[in-house]
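Just passing along the structure, written as structure tokens.
Removed: one protein chain of the complex. Kept in place: all other protein chains.
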Amino acid sequence: MDIVIGLEVHIQLQTNTKLFCGCSTNYRDSKPNKHTCPICLGLPGSLPKLNQKALEYGIKAGLALDCNIADSMQFHRKNYFYPDLPKGFQISQYDSPLATEGTVELSNGKKIEIRRIHLEEDPGRLEHPAGKKQSYVDYNRSGVPLLEIVTEPDMSSPQEARDFLRKIREIMEYLKIFDGGLEGSLRCDANISIEGGGRAEVKNISSYKGAEKALNYEITRQKNLMRRGKEVKRETRHFNEEQGITKPSREKEEEHDYRYFPEPDLPRVTISKEKIKEIEESLPELPDEKRDRFQKEYGLSQDQAESLTTSLFLADFYEEIACQIDPELTATWVADTLKGELSYRGINLKESNIEKEDLLFILRYLKEDEITEKGAIKVMRSTLDENKKPEKIIEEENLRSISLDEISEIAKRVIKENPEAIEDYRQGKEKAVNYLVGQVMKETNGRADPGETNKLIQKQLEEID
Amino acid sequence: MGFISDKEITEEDVKHIANLAKIDLDEVEIKKFKKQFNDILDYFNKIDEAETEGVEPTYHGLNLKNVTREDEVKDELSQKEALENANESEDGFFKSPRVKE
Partner (left out) sequence: MNAKEIVNEIKRGEKTAAGFLFECKNKIEKKEEEINAFISLDLERSIEKAKEIDKKIKEGKDVGKLAGLPIAVKDSITTSNFKTTCGSKMLEGYHPPYDSTVVSKIKEEDGIVIGKANCDEFCMGSSTETSYFGSTRNPVDEERVPGGSSGGSAASVKYGANPLALGSDTGGSVRCPASFCGVYGLKPTYGQVSRYGLIAYASSLDQIGPIANSIEGISLLFNVISGSNDMDSTKVEEERGGSQIELSLNDLNIGIPKEFYGEGVDEEVEEKVKENLDQLRDKGAKLKEISIPSMEYALSAYYIVAMSEASSNLARFDGIRYGFKQKMNDNWEKVFSQVRKTGFGEEVRRRIMLGTYALSTGYYEKYYEKALKVRTLLKRDFEKAFKEVDFIITPTMPFRAFEIDEKIEDPLSLYMADILTVPVNMAGLPSLSVPCETNGLPIGLQIIGDSFEEDRIIELARKIKEE
């Protein structure tokens, strides 16, 4: 049975101010209704004025997704009532959007067509405190610029949908117009149908993991209905992220009549070829391009290159170190070791204590045999957990590798102090060597190279004969 | 979809419009508005006769273009000013009638 999925993705643009007024978009760290003005509160008499930056960001996104940028676009009013919508309409775009006809390539090589991209304003935020008779409204979010990206129904599995969202996030972050790490900065609605059934529109998906979950749930639900010979109705459903299920939306679709009409308070926006060219030339390297270049330039495997380009921050982190020291060694340490340690701690690189200079320092010591691999990992962990500089950790925990001469001295002493071990060795018990190596490691606090120590001890034991 | 210019507005239509416009109506008003709407629309239908083949609609009062502003924070209200006219407020929030999740 063919599964058909299309997405409408909303991402918040990282402008300083809202789409149509001068209020700060920084609502997450702020008390309710602290970033509002007559415009985003919808006070009578106020008028919108378009944020130049938001327009530019929209064009950037359109170009990065290979869209045609409109030479002229118009805002429309989408009329509906809701307590979080202060004007009783949302300023959005309708038949004259910012960009159309783009593509995004998934990891599996499949191309997903973008139908359109447009700008619109975010509504306010509603809370429903338990035990209260009313809902609470915070209009700080009201008017934050959103970019809506609408795909063709080109995806055929929840995994593809998730991958698509991941790609969008990567690209938008590379453009520095979006921060996917912020809660609620990416939301989407998904249309999903199975051959022979009606299409469900699932609303209220707020992460790419959520998208996969919601779609998997829908597939099971729709298949179950079909198996029992029941009709899959065309309907709007609401995703509950906590429960991982979708429920029919209480609003009836036929009651919606958004009465779109051109926003009379906002003149048309024309976008010149020169402007498009200017923005196009300023576009940074995008994730796919970077991945290819990393493979070519630094000799990385596809997996490594892929892993190192999932975020611009990570890629920059890697590349800055790689330029100064062995790129392949760096790739292993960043893509495998560091990412593993971070994921164990459930944090991302940006949030962590480790700086580029820290890892560079560790890798330099490792490369020059000043610390052992084990020691390097230890330093990395302490940097992450204790927010100390590697240099200090090596000092404090005495992790610097020690020379063969020193090891030799310690080994001699250890052998001397353990005559029974010599006896065991003579009787052919190989374990005795391991015991002695262990003693040396203990004495050196793990700084001795175990292989070298083993060789040294065997040699010294032979010499005693 | 074609439209029927002679179609009478019914009481159902009035109710549907009132629901879209979120205006509560009682039975008497529904009847009254139905009659008035039909009279008024009957008059408005005169524009059907205007020859507008190939004519573009004029959406805006003035043909301006590209009016934008810089992305600079300014003119925010204080929380107190924002909430001053609220029906009810609590803890910095506006209260609204209950919206079920």
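Order as written gives the chain letters A and B; numbering starts at 1 within each chain.
In this section, a residue touches a chain if its C-beta (ideal position, glycine included) is under 8 Å from a C-beta of that chain, and two chains touch if they have at least 3 such contacts.
Not measured: the values here are computed from a predicted model.
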Residue of A:46, A:159 or A:249 touching the missing chain in the full complex: A:46
Residue among A:16, A:52 or A:79 that touches the chain left out of view: A:79
Where the unshown chain meets chain B, residue by residue: 1, 3, 5, 9, 13-14, 17-25, 33, 36-37, 39-41, 43-50, 52, 55-62, 64, 67, 69, 77, 81-82, 84-88, 94-100
Chain A residues that touch the omitted chain in the full complex: 38, 41-50, 77, 79, 81-83, 86-89, 133-135, 137, 139, 257, 259, 261, 264-267
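The rule is simple: only the chains that are shown with their structure count from here on.
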Distance from chain B to chain A - Cα centre to Cα centre, in angstrom: 41
Chain B to chain A touching residues, read off their complex: 19-20, 22, 59-79, 82-83, 88, 90-101
Chain A to chain B touching residues, read off their complex: 15-17, 21-24, 31-38, 41, 49-55, 74, 81-83, 126-128, 133-139, 250, 255, 257, 259, 261-262, 264, 266-270
